[in-house]
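The complex appears here minus one protein chain, its other protein chains still in place.
The letters A and B name the chains in turn, as written, and every chain counts its residues from 1.
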Amino acid sequence: MMTIPHRPLAGACLAIILSATAPARAQDADAVTFAQSVEPQGLDPTVSSPVAAGQVTWQNVFEGLVAMDRDGRIVPQLATEWAIADDGLTYTFTLRDGVIFQNGKAFDSATAKFTIERILSETSTNGQKANYTAIADVQAPDPATLILTLSERNADLLYWLGHPAAVMVEPSSAETNGTAPVGTGPFKVDEWRKGDRVIMSAWDGYWGEAPAISRVTARFIGDAQAQAAALQSGQVDIVGDLSAPELFDQFTTDPAFTAVAGAGEMEVVAGMNNDRPPFDDPRVRQALMMAIDRPDLVQVVSAGQGTPIGSHFSPANPFYQDLTALFPYDPEKAKALLAEAGHAEGFSFDFKVPNRDYAQRSAEILQAFFAQVGVTANIQTSDFPAAWIQDVFTDRNYDMTIIGHAEPLDIGIYARDPYYFNYDSPAFRDQMATIAAATSEEERAAGYQAAQDMLARDLPALFLFSYPKLGVWKAGLEGVWENGPVPANDMTDIRWSQ
Amino acid sequence: MTPSPSRIRRLAGAALMLLVTSLVIFLLIEAAPGDPAEIMLGTSAQADTLAALRDQLGLDRPLMVRYLAWLGGVVTGNMGQSYTYGVPVAGLIAERMLVTLPLTLMATLLAVGVSVPLGVMAAARQGRAGDGLATVFAQMGIAVPNFWIGLLLILVFALKLGWFPVGGFPGWGDAGWGDAGWGAISALILPAVALAIPQAAVLTRVTRAAVLDVAAEDFIRTARAKGLSRHRALWRHTVPNALLPVVTMLGLQIPFLISGAVLVENVFSLPGIGTLAYQALSQRDLIVVQNVVLLFAAIVLAVNAGTDALYARLDPRLKARQ
Partner (left out) sequence: MRLPKSLILGAAITAIMVGAAVLSRVWTPADPTAMNIVARLQAPDAAHWFGTDPIGRDVLSIIMAGAWTSLGIAMLATAIGGAAGTLLGVTAAARGGRAERLVMGFNGVLFAFPPILSAILLGALMGPGAVTAITAIGVFMVPVFARISRAAAIQIWARDYISAARMAGKNDIRITAEHVLPNILPQIIVQLAIQTGLAILSEAGLSFLGMGVSPPTPSWGRMLSESQTYLAAAPHLVLAPGLAIAVTVLGLNLLGDGLRDLTDPRRGQAG
């Protein structure tokens, strides 16, 4: 039997050959590769659902009149300054001089007017259009001046102008931006290998300071295990938001990496059909909230990395308040409250859960918690996104569901009618109007805090936890965003330390 | 050579079948809940934005108009535009084929390379230890799900040993057979093995049975009686004649190979055609799903017709019977 001792040797030889031919990636001080879970459907953040597109191109390729910085503050970008009239209805922007698009066209007030009117037009396919409809009129009196006139006060307008959905585009390339983006940013897109990566390089016509990196690659890796492995093997330098918290710990102790659990924008909430008994009774909703041990939930679903929330804002939001103490875990009190609401024997309902890991696992745990207070949740898996959007969103044919809300500053959804919660609260709608009419930043902050408080008491949805932004990048990389005030991979300030 | 009436009839039959298949695919996908426009725009979109997008995608046209437009396009070589990517579907499919085609090809080569020698060996040593081992391999290989094999391969060869990437595909690049070429191939090795094992198991069984069948036939016995060595009889006469059922089985396995690719590509995050179909379906990129499924159906029908023809050509007895 001579073959047996040879086998390990053969294995070893194979290993050597493989490691010799595998690309031994030298540290390239000029290039950086980041990975994100979801591939965008098009690269233009002003059409369709902008999150994944913005993660690739916002700031890198496209810029706005204003921008959101890493702390969530609004800063000048293509507009150098602006003035807001006392009545809050007129915004006058002074535009930056000497800015050109990547196809050589100049940026001026006419292109800015075009961009905003395109968002508002009847044929607009901008998923965030609702946030700009307060703009009634756009004027470009001279190339460096843009005047927006509002039909009603909107204290959030600047914020939304800094959002990826409002980046500046120009007429001749607007239609093809989805596949061949033309922006004013420091990087231009060279190639999009669909299903795999977008390759960008520094553009020498950029108006601002040239970035330290000259080649940027965005890779799309859906599986968290593969994201982690790509980091380990050096194929990827940055994962801005690792999609499996279970895999995060291995990087926190590894000196080759920097791992930061920053504040993220995603709030996981179990929305209820507030129209349908028994969820139309706030006592029932409060009782269900007290049936849930949120720290336990966070421990399992996000490997302890998430933060329990008591209302619709996450710690990433500048107006965030911790309101979890209002209805802490207390099954006995929950049972008493259910009895008071006429459900001493409990009840059962259908729990429509998207077929996504975090949702399914959270639902299983909630089911166990509800069972402790005599409430039976029948989990129905829903094919996400298609069937879920149809059932929950469009038809609103559900009792309870669970979903992560990733859009920043979206507390207004509870004032929207219709929205999937079927939540009808004149008081909350008034509160949102008060915020929009705020004349100072303090007033606005106070308004948002009051809004959170209202939701935390009335609970149109069970507020569960916010997902952290689990950033992991190679040690030696500087300038990566730690928090995620907006889902983005801004590579403009990235550099390798010497 | 003018096509014979029977051949024309068969072609017409295949075309009709493809037509029915396309209608079934279209209706199935249309009946599924979910509005592509709504999925694309996300949950913040308003009614007028949705209407604008539906109009832009042509989704507001009547059902039959859309079906005929699609069919007309396919016949004239235009598969339409992907809703979500906004690029021609044909290009998208071609890009993804650059992953799936090499993957399935590698898997098939691997499966044939393992199973034919193994099957012949097992038949030649019928009832002995080698045969037993081959049979055990065949039984096991058919029983294990290929996506599980994929996970185990990742666990051992990617995570523990680090020889191969865990997943993803670096692209063929322009580097040809250099680093990029190797990177692409190494990304396909584990998935190809996962895909090949169940195939190899099936083919091993078929090869073994076919070799035994042929060996029992009169002409082999005659040849042996005339003094042909066992070895020569096996390789010169038995094996070539036993390959026919193996080739047939290879054809019959194509649908399973395609199905397997959907799962295996998912496990290895490969941007292949299976992943494309799966993602397009969940995004309700209907036009992409329609085209991919129709393409798969056409491949299956073509391969079936091909194996039939091959069978008829290689097996004179069958020809005589027709």
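Assume a contact is a pair of C-beta atoms (placed from the backbone, for glycine too) under 8 Å apart; a residue touches a chain by one contact, two chains touch by 3 or more.
Because the structure is a prediction, the values reported are computed rather than measured.
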{"item": "Which displayed chains the hidden chain touches across the whole complex", "value": "A, B"}
{"item": "Residue in contact with the excluded chain [from B:A47, B:A129 or B:A143]", "value": "B:A143"}
{"item": "Listed residues A:V167, A:I309, A:I365 or A:I435, member touching the removed chain", "value": "A:I365"}
{"item": "Touch criterion as defined above, residue of B:L98, B:L151 or B:A223 at the omitted chain", "value": "B:L151"}
{"item": "Options B:V20, B:V65 or B:L105, residue touching the unrepresented chain", "value": "B:V20"}
{"item": "Absent chain, residues of subunit A that touch it", "value": "223-225, 244, 246-247, 250, 296, 299-300, 353, 355-357, 360-361, 363-365, 367-368, 379-383, 386-387"}
{"item": "Hidden partner interface residues of subunit B, rising order", "value": "13, 16-18, 20-21, 24-25, 28-29, 31-34, 139-140, 142-145, 147-148, 151-152, 154-155, 159, 205, 208-209, 212-213, 216, 255-256, 258-260, 262-263, 266-267, 274, 277-278, 281-282, 289, 293, 296-298, 300-301, 304"}
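By definition in this document, only the chains that are shown with their structure count from here on.
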{"item": "In the complex with subunit B, residue positions of subunit A that touch it", "value": "14-15, 18-19, 21-23, 41-42, 48-51, 122-131, 178-179, 193-197, 219, 221-223, 225-226, 228-230, 233, 235, 383-387, 389-391, 393-394, 407, 410, 413, 420"}
{"item": "Contact set on subunit B toward subunit A in their complex", "value": "32-35, 38-46, 48-49, 52-53, 55-56, 84-87, 92, 95-96, 99, 154, 158-159, 161-171, 179-180, 182-183, 186, 268-269, 271, 275-276, 282-284"}
